[in-house]
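Only a single protein chain was left out; the remaining protein chains are all shown in position.
Order of writing sets the labels: A, B and C. Residues in every chain begin at 1.
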Amino acid sequence: MHKISSLISQQIQDSFARQGMMQSLGAQIERIASGEVVLSLRPNPEMSQQHGVVHAGATFALGDSASGYAALTQMPAGKEVMTVEMKINLLDPAAGARLIATGRVVKPGKRLVITRCDIEAEAEDGTRKLVAILQGTMIPVEAT
Amino acid sequence: MHKISSLISQQIQDSFARQGMMQSLGAQIERIASGEVVLSLRPNPEMSQQHGVVHAGATFALGDSASGYAALTQMPAGKEVMTVEMKINLLDPAAGARLIATGRVVKPGKRLVITRCDIEAEAEDGTRKLVAILQGTMIPVEAT
Amino acid sequence: MHKISSLISQQIQDSFARQGMMQSLGAQIERIASGEVVLSLRPNPEMSQQHGVVHAGATFALGDSASGYAALTQMPAGKEVMTVEMKINLLDPAAGARLIATGRVVKPGKRLVITRCDIEAEAEDGTRKLVAILQGTMIPVEAT
Partner (left out) sequence: MHKISSLISQQIQDSFARQGMMQSLGAQIERIASGEVVLSLRPNPEMSQQHGVVHAGATFALGDSASGYAALTQMPAGKEVMTVEMKINLLDPAAGARLIATGRVVKPGKRLVITRCDIEAEAEDGTRKLVAILQGTMIPVEAT
């Protein structure tokens, strides 16, 4: 992982702060590096499905945003990205003290950016288990 | 679409009411039929991405739940379903007065249920536009 | 379905004839309409998996090509399309006298085209069963 410019880092933080969904989920930025962004959230009942574990939609939202910001680290200034498509496989119930999503760029590009993301559930004792994986496509758009 | 038993219908309504995520999004059940469930939500800033339109995660959550409940209409009593995997293609920005997700069972089964879902954005004047499509797999689990 | 120009129809037939993979599989064009292309093949041992039914790769190849040519019907002359990504759900073993793939454009566009495809297996008596569904993304490229 290479360092990225403070400009891109600031752009990501500003964008993240404007995402109502990330704020509603209480998500946080853990790390911004070239081609890799790590986000986390603390599960709570407001993002649960019927059994009390995290809803696939919240898990997906975290992974989608981590993937999108990872893609954004590879864009020239003044660009943003939108999700074209994203697929998630849910491996185990998403429960624990924290969910940690690590989004990575697999292939950067001017027309499309391909990403993967791993989502781990962290227990109170710090042990982690992989609970979801994502694979998707982002498209650059002009920042507004 | 065939009618379904009031038992299954009640089970879906109870399950839906326990989904913190659906409640947080203000989602509603529009229709429950055999192999098809329609859910809706009214977009608000708390589920937005950085441009103010609905975050892919909220769109996904609605489509995933519509798909899961459609699958549930095909299950024997006492079963529930979990999402194995789900893929979403985002066709247009999800904005408008309402999002309407129509989940349908493509192939029922004892071991797996395959689903598709269409999500439309409805403007104030009632016109609708397809904004996302999903294709996924559900697995039956014992109800708890 | 609207009729399409004989120019596009000819372009698709020419492209299809150059696809070594379609020729190896013995695939045929059944129908070309605006936004919809139907391809078929007759299963044989050379495209089987270990149990003698059609390999997921051959089923996928047919569905991917049907989707791509459906997308091509929506392109201006002189353009071709490439697959960005494609997801397949396999519902039942692909066996029978014929496989028939119906590719459809869900959302045309200058930058991306979103498609769905249904693949049916047809028995000797003409009865059909849905065996696979696909959902994917095509990108326009300059014809060479």
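The criterion applied here is as follows: a contact is a pair of C-beta atoms (placed from the backbone, for glycine too) under 8 Å apart; a residue touches a chain by one contact, two chains touch by 3 or more.
Not measured: the values here are computed from a predicted model.
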Just one of C:Ile4, C:Val37 or C:Ala61 touches the chain that is missing; which is it?
C:Ala61
Identified contact with the non-displayed chain, of C:Glu30, C:Glu80 or C:Glu122:
C:Glu80
Applying the definition given at the start, please give the residues of chain A touching the unseen chain.
87, 89, 91-92, 106-107, 114, 116, 130, 133, 135-137
Which positions on chain B touch the chain that was left off?
84-85, 87, 111-112, 137, 139
Can you list where chain C touches the absent chain?
15-16, 18-25, 44-51, 55-58, 60-62, 64-65, 80, 82-90, 144
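The working rule: only the chains that are shown with their structure count from here on.
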Looking only at C-beta pair counts, which chain-chain interface has the most contacts?
A-B
Could you work out how far the Cα centre of chain B sits from that of chain C, in whole Å?
28
Rounded to the nearest Å, the gap separating the Cα centres of chain A and chain C is 33
Round to the nearest whole Å and give the separation of the Cα centres of chain A and chain B.
22
Using the touch rule from the top of the page, what residues of chain A touch 2 or more other chains?
84-85, 87
